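So, chain A:
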Amino acid sequence: MTNDTHIVKSYGEELQFLNDSVIQMGSLTESLLADSMNAITILDKEAVSRIIQSDKKINEYRAKIDTQIMTLLVKRAPMAIDLRITITALRISQDLERIGDLAKGNAKKMLPLPQDLSQELLKSLKRLGAIVESQLNKSLDAYIKKSKDLSVEVIKLDTSVNELTYLSIKEILSFLSKDTKNLEYATNLLFVAKNLERAGDHIRRIAENIYFLVEGDYYKK
Partner candidate 1 sequence: MSTSAKISANHLNVFYGQKQALFDISLDINQNEVTALIGPSGCGKSTFIRCINRMNDVIDICKVEGEIAIDGKNIYDPKVDVVSLREKVGMVFQKPNPFPKSIYENVCYGPKIHGIAQSKDELDTIVESSLKRAALWNEVKDRLQEPGTSLSGGQQQRLCIARAISVNPEVILMDEPCSALDPVATAKIEELIDELKKTFTIVIVTHSMSQAVRVSQKTGFFHLGKLIEVGSTEKIFKNPTNSMTQDYITGRFG
Partner candidate 2 sequence: MTKEQRLKKRYSAEKRFKQYGIVSICMALLFVGLLVFKVLSEGSSAFVKTTIQLELNFDTKLLNISNQPTKEEIADIDFYDFTLKHILKVYPTNNRDEEKLLIKLFTSDFEFEVKKFFLNNSDILNKVITLPITASSDLDQLHKGNYQRDITEDRRKISNFQLKIYDQLLENKKINKTFNNYFLVKGDSRNPEIAGIGGAMLGSLFSILVCLIISFPIALLAAVYLEEFAPKNKFTDFIEININNLAAVPSIVFGLLGLGILLNVFELPRSTSLVGGITLALMTLPRIIIPCRASLKAVPPSIREAALAVGASKVQTVIHHVVPLAMPGTLSGTIIGLAQALGETAPLLLIGMVAFVVQVPGNPLDPSASLPIQVYLWSESAERGFVEKTSATIMVLLGFLIVMNSLAVYARQKFEKKWI
């Protein structure tokens, strides 16, 4: 990366501000994701209200970042790395917003676990949630450190996210086939699994954008 500061200091400050906004949006999304998993697995009621707050803030960040990017494009006509910083910030904020929506959607669907169902059912789902959370954490780390290696790790790990999702869905379906009473609950669990997979895809895209930002080229297997 380049190490000198821009001749026009405010340009560098604007790019830094953009960078910080994305990071802040990212940590908000992280906590939203964690809260939504808690809402599903341990039925944390306070988590639900926190989720609504976080989602609102995330949307505000999205709008703020959008405005910042428009201003940067008009004012500075950024080139090379500055252009990549601007464009990836736009894309990453879009992906983060989608992840937040998916997490919120998951939390809203959850009803209390029926008494007679075992926690075993949620085992794979919990594992899936944990992996997705760690992927998001790693990708944000990659963004902060502008690390090519971390982003490649996230990209490669996405296949295991897909596999785990498949596994969770199989478990839930097998439960469904045995127990038809809690149909609604099980169906919701299916949606949760699917949403987590989609969140994983968005995280993979975030990592690809970080790779593009650092390398100037798209990741090829």
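The candidates came about this way: all candidates are chains of the complex that A comes from, given by their letters.
One rule holds in what follows: contacts are C-beta pairs under 8 Å (C-beta built on N, C-alpha and C of every residue); 3 or more make two chains touch, one makes a residue touch a chain; residues count from 1.
Keep in mind it's a predicted model, so treat the numbers as computed, not measured.
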Considering only this complex, which of 1 or 2 touches chain A? 1
Complex contact set, residues of chain A against candidate 1: 2, 4-8, 11, 77-84, 216-217
